[in-house]
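Down below is the structure, laid out as C-alpha cells.
With one protein chain held back, the other chains of the complex are shown just where they sit.
Here the chain labels run A and B in written order, and each chain numbers its own residues starting at 1.
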Amino acid sequence: MCYLTTGKHMAFYGSFGTVLLLLAITAPVALAFGFGGAMAARSRVAPLRWLGKAYIAVVRGVPDIAFFLFFVIALDQLFEWLRHQAKCPDWDAAIRQGNDFVVCPAAKLPLSSSPQIWHEAYGFSLAVLTFAIVFGAFAANVLFGAMKAVPRAQLETAEAYGMSHRQTFWRILVPQMWVYALPGLSNLWMVLIKATPLLFLLGIEDIVYWARELGGSKTPRFTDYPHGDWRVYYFGALLVFYLCFTRVSEIVLGRVMKRLTHGQATMGGEAQRKAA
Amino acid sequence: MSCWDVVADYGLRSIGIGERLLPRDDFTLCKQVVLIGSGMIWNVYFGILALGAGFFLATALAVGKASKVTALRKLSEWFIFVFRGSPLFIQFFFAYFLFLALKSVSPLFDPFSAAWLGALIVLFFNTAAYSGEIFYGALLSVPKGDIEAAGAYGFSGWPRFRRIVWPTMLRLAWPAYTNEAIFLFHATTLVFFSGFPAWQQRGDALYYASYFADKTFNPFVAYPILAGYFILLTLVVIAVFGAINRHLNRHLPQEHRAGVRYRPNLVR
C-alpha cells in the first residue's frame, strides 16, 4: 500500500472513467435533443417552430454554469412531482410545505429504500440529462444550419421525382446534412469535453473534485501521508489529460471529416478529387 | 424602502460604491435584480477589454500560424493548442498560482493576483487563442484571385495585408467571431466562481446570484435573474456585431451578404 494506491486515489482514477462514460452517453443524447430541436425549429406548425427556436435561443444565451447551478434540483423535483401525480392521487398533504418539497414515499426517485447504487445511477442520469439539454440546444443550432446548407436543388430534384415531404427529409436531407454539420458538431464535442470540470456542480464527484480533495494540504492527524499544497501537481495531471484528449479527438474527427467529404459536391470533396 | 433607494444603495456595489454591507434579510426581488445587475458590470468589463485586446493578438496569431517561419508558426500553434485544448477552469487555477508565485519575486506583480488584472489576462489569452484559430481558418480561405488582383494593382507586403487580406479575412471570420464574443461573455462568470477570490464582496453577477441563492436557500429565483441578464447581454452583442458585419460587407451585392448567423463554430 503506497500513497498512489490509497482508496482515495483509486476513486480519483475511477472518476476519469466516470467522466469518459458521461461523455460517451451525453454525446448521443445531446445529438438526439439537437435533432429534435432542429426539426421543431423548421417545423411548419407555428407553435412547434416557436418552441424549437425559443429552446435554441434561450439555452444558448445563458452561460452553462447558470443552468448547472439549479437545473438538477429542478429536474429532480419535476420528475418526482410527475410520479406523485401518477402514483398518489389520494395524497392530500401539500407538496410544497414552506421550503420543503414533499412527495408521497412511493413517488420518491429513487425510492428511499433502494440501494445506494440506484441513487448514484439516478444522480448520474440527471447530470447526463442536464448536459444533454444544454448541449442539445447547441447541436440543434448546428443541425438547423446544416439542414439549410443542403443545396435546394437536391430537395427540388427529390420532389420532382415525386417524393413526399417526409421522404425528402429522411432520404435526401438527413443523409446529406452531416457533412455540413460535422465541423460544428466536432467543435461542440470539444466544448463538451472542456465543460466536464463543471460536473461537480451537478453532484458528480469528477476528476476536479478529487484533484482538489487530494491536492489540498493535509496534516498528519487525518492521513498517513501528510503533505503541503499539492493541488498544482494534480491540476497539472488534469491539464495533460485534457490536452491529450482534445488532441486525440481532433485527429479522429479530422479523419472522419475526410471520409465524409469523399465524393461530396463541396470544396473539400473537389480538392480530394483533384488530389487523387 | 422603495426600489429606487435600493438602486442608489446597491447599483454600484460591485465596484465598491454605495452600501458597504450586502442585504442580510428581506431579500426582495428588487434587491436581487439590482445587485445581480450590479455584478454584470464586471462581466461586461472583462468581456469588452478581453475582446478588444484579444482581437489584435488573434490577428497576430493567425498570421503567425500561417507564417513560413518555423519558429513563429510553432509558437502560434502551441499557444492556440494549449489555450483551446484545456478547460478555462484549469487555466484560471494555474494563472492564479503563477501570479502568486511571481508576487514573491517582485512587488511589480502585486496587481496580477487580483481579478481585475489577473483574470483579464487569462481571458485575453483565451479569447486570442480561439479567435486566432477562427482568423487562421478565414485567412486560408481568402480567395486567391483577390491576392493576385492586389498584386496587379501594385500592392505588396504590409499595404496588401492591411488593405486587402485583413478586411477579407475579417469578413469571412465574422459570423464565427460573433459566437466567440458571446461565449467569452459567458466565460466571464467563471472568474470569481473558480479562479480568483472576491475582495470586500465585490464580485460579478454569478457571485451575487450565488450569494442570494445561499441566503434564501432557494436557487430558483437568483439564477433565472442571472440568466435573464445574460440573454439581454447576448442580444446586445448580436446587435453590435451584426452592425459591424453589415459594415464589413457593405461593398458586396445585396444577395451575397451573409447575415451573422449565431452558430457555435468555434466555442469553448
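Quick note on the criterion: contacts are C-beta pairs under 8 Å (C-beta built on N, C-alpha and C of every residue); 3 or more make two chains touch, one makes a residue touch a chain.
Definition applied: contacts and distances are computed from a predicted model.
Of the names listed as "FAD-dependent oxidoreductase", "Cytochrome c oxidase subunit 1", "Amino acid ABC transporter substrate-binding protein (PAAT family)" or "Beta-ketoacyl-[acyl-carrier-protein] synthase family protein", the one that matches the UniProt record for the absent chain is "Amino acid ABC transporter substrate-binding protein (PAAT family)". Within the full complex, the residue among A:152, A:221 or A:274 touching the omitted chain is A:221. The omitted chain makes contact with just one of the residues B:22, B:72 or B:121: B:22. Summary of contacts with the chain left out: across A:50, A:101, A:161 or A:233, the touching residue is A:101. Chain A residues in contact with the hidden partner, per the touch definition given at the top, are 6-8, 10-11, 69, 72-73, 76-77, 80, 97-103, 105, 108, 112-113, 116, 119-124, 126, 200-203, 205, 212-213, 216-217, 219-226, 229.
Touching the omitted chain from chain B are residues 20-22, 24-25, 100, 103-104, 113, 193-194, 197-201, 210-211, 213-215, 217-219.
The rule we apply is simple: only the chains that are shown with their structure count from here on.
One inter-chain figure worth recording: chain A and chain B are separated by 24 Å, centre to centre, where each centre is the mean of the chain's CA atoms. By the touch criterion stated above, chain B contacts chain A in their complex at residues 81-82, 84-90, 93-94, 97, 182, 186-187, 189-190, 193, 206, 209-210, 213, 217-220, 223-224, 226-227, 230-231, 234-235, 261-268. By the touch criterion given at the top, residues 57-58, 60-67, 69-70, 73-74, 99, 138, 141-142, 145, 183-184, 187-188, 190-191, 194-198, 208, 231-232, 235, 238-239, 242-243, 246-247 of chain A touch chain B in their complex.
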